[in-house]
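Starting off with a structure, shown below.
Missing here: one protein chain of the complex. Every other protein chain is in place.
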Amino acid sequence: MELIFEIWERFDRSSAVEMSYSSNDFNLVLKKGTATGGCMEVSPVASFTPVKSESVAQVSDVTYVNAPIAGIFYRSPSPDEKPFVMIGDEVKTGQVLGIVEAMKMMNEVTSPIDGVIEAIIGTDNEMIDYDGALFAIAKKQG
Amino acid sequence: MELIFEIWERFDRSSAVEMSYSSNDFNLVLKKGTATGGCMEVSPVASFTPVKSESVAQVSDVTYVNAPIAGIFYRSPSPDEKPFVMIGDEVKTGQVLGIVEAMKMMNEVTSPIDGVIEAIIGTDNEMIDYDGALFAIAKKQG
Amino acid sequence: MFKRVLIANRGEIALRIIRALREMNIESVLIYSKADAKSIPVMAATKSICIGEAHAKDSYLDQDKIIDVALKCGCDGIHPGYGFLSENADFAKKCQENGITFIGPSPELIDMMGDKQTARDLMKKSNVPIVPGSDGLVETYEKAKSVAKEIGYPVLIKATAGGGGKGMRECFSEEELKNAYETAKSEAMNSFGNGEVYIEKLILNPKHIEIQIIADKYGNVVHLGERNCSIQRNHQKLVEESPDFTLTEEKRQIMGDTAIRAAKAAGYDSVGTIEFVVDSQQNFYFIEMNTRIQVEHPVTEMLTDVDLIKEQILVADGHKLSLKQEDINLNGYAMELRINAKGCGKVTCLHFPGGLGVRIESALFEGCEISPYYDSLLAKLIIHGKSRLEVIRRARRALEELIVEGVPTNVQEMYMLTYEPEFVLGSYNTSFWNKSEKTIKERTEKWTCSIS
Partner (left out) sequence: MFKRVLIANRGEIALRIIRALREMNIESVLIYSKADAKSIPVMAATKSICIGEAHAKDSYLDQDKIIDVALKCGCDGIHPGYGFLSENADFAKKCQENGITFIGPSPELIDMMGDKQTARDLMKKSNVPIVPGSDGLVETYEKAKSVAKEIGYPVLIKATAGGGGKGMRECFSEEELKNAYETAKSEAMNSFGNGEVYIEKLILNPKHIEIQIIADKYGNVVHLGERNCSIQRNHQKLVEESPDFTLTEEKRQIMGDTAIRAAKAAGYDSVGTIEFVVDSQQNFYFIEMNTRIQVEHPVTEMLTDVDLIKEQILVADGHKLSLKQEDINLNGYAMELRINAKGCGKVTCLHFPGGLGVRIESALFEGCEISPYYDSLLAKLIIHGKSRLEVIRRARRALEELIVEGVPTNVQEMYMLTYEPEFVLGSYNTSFWNKSEKTIKERTEKWTCSIS
């Protein structure tokens, strides 16, 4: 019995969360409070998480077009010209929607579907993250 | 039986939230109420919480007799004499069950009900916390 | 050396003492109230005994119960922390009578320093500057006039029976004196049935500067520099720093020597603090001595690398002071920011800052309950750096990293405070909070959103 208590006391003093012991005479299992789930929500960083894509995930039948690379997002081919697309425009698969400039390369961003521009999420002339959402396109019905 | 309660008491005092014990004679599994649920339960100190009342709350119709003061618990009036009560004894309201010695005063611990001693939780001759459980008494039926 | 020490306290200071004991290989026995059952000190101590209900009088102030537990658990020392029984001479005496070492000064010293008039007399005898005054009652206007002339205007007329500002009059010139004297007297008579008044010099907007000292039982005393504790709200310190940015090296020396003289005169033998007010001309006057470890002791620890709790325990145990005055160097700058709760609740999210020059003293944990029974101190953020500006910038980034959710706190106010020009310049005095509170609160409201 003394042995059990000695083990136990050591266990308490240690930061172990779980232990088991078995001998000819007995088995002993000890665990400390490691509950599961629920905790991540109050984590300090949950609050600074960029949740753009998630926050708009409720809208169904919408396809997001994301940046293929981190770079500067341009809505028009050159400063003097009109934007490639405006909200409400119908677009075809493969149609150029914008440009992301990175490492002196102009990377065209094209539409993956036929649809209507629902939202323009990227800001013209500003840095966009890799895989950051640029456009939301509503699927054309029927 | 004494052994179980000694283990039990140790469990309550310890930071473990769950334990099982098996020997030739018996198996014992103890868990604290904090092992499940949300985030508060995974806090470092939740594990040290004495949750006596919760852990035994399943057993119905049992009344706990707690220490009125922090002190040394004595099961008998003097070292040479027999304990006031043994497990299984019938006790009457007001009957002396034990003594807690504090500040050179002998504080009698009496039964609040008519019943049967179900468990002796306090350890003879050892320090007991203020309001720490000493006895469990099963209410007399009828 | 002590074998087992009982800690008659709670919260961060209990944890601080348990840590020191653990590092000294001394066992710790913590007494606690039912409200503190789920607390880190209870977990961290070698043994913890619940002794009563939440109200301090039933637990942390219950002297007999505490002594009883100490005896039953075989403790040979009791550390009272700060607050509670730390400056209670009766308790120190009871420890003594029961053969337990009270980790602090003797009951006689606590008594002597606890009595303002005795302390004042002792200091005067020891050539420690005290706030000039009438040294006794001023029975007539004529005497008032001569006393005021002697100590110089402005003066303060105070009723011996006074309190809460009643029977107290500020007086800036002889023209005002007659009226002030009579008003104070009659107000005191009306309010307390006792018209006795005395006169003290009025120190306008002083700095509150204290000198940390440590003394052993053999008459050795060293001082560990000053702390500027002038940022106070209702006499509650909010920020403490060391060294004081505007104190000259010469004045620092003189104040340190004076503190040592005061401690030696008292025959002091533990850690303690000599508190002074300092006027705008750097004249300093003794106000009182704290015969305990103080909340803000870590500020001094950061500068001197002296572990004050360990030293306190060692000198209580009869060890000779290992420090000599010439060993004490004030290294860089340090500041303590007190993070206080402004209400109760459960801490739902907790994240402490870390990194170079950041020390946290706190017993908080995620999920803990802030109860209404005890003081509101949640955490002490102690910042150390090479220059005062580095410390301020480090404090800002530490406050930015600090997250305490679920309980309203003063974190945002402390952050805004670090941007107040007077604070940045280090030229503030005890009027700082009253002057700055409005701006700080407005800015806090403007830039943050309170947890509702």
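Labels for the chains are A, B and C, by order of writing; each one numbers its residues from 1.
One rule holds for everything that comes next: contacts are C-beta pairs under 8 Å (C-beta built on N, C-alpha and C of every residue); 3 or more make two chains touch, one makes a residue touch a chain.
As the structure is a computational prediction, the values presented were derived from the model and not from experiment.
Summary of contacts with the chain left out: across C:124, C:386 or C:441, the touching residue is C:386. Only one residue in the set C:11, C:243, C:272 or C:298 touches the chain that does not appear here, and it is C:298. Within chain A, the residues in touch with the undisplayed chain are 7, 10-11, 13-20, 30, 34-36, 39-46, 48-50, 69-72, 102-103, 127, 129-132. Where chain C meets the chain that is not shown, the touching residues are 15-16, 19-20, 22-25, 44, 298, 301, 305, 307, 331-332, 351-352, 354-362, 365-366, 386, 390, 393-394, 396-397, 400-401.
Here is the rule we go by: only the chains that are shown with their structure count from here on.
Chain B and chain C have Cα centroids lying 42 Å from one another.
In this assembly, the C-alpha centroid of chain A lies 49 Å from the C-alpha centroid of chain C.
Separation between the centroids of chain A and chain B, computed from CA atoms only, is 51 Å. Each of residues 42 in chain A touches at least two other chains.
Across the assembly, chain C contributes residues 348, 366 that each touch 2 or more other chains.
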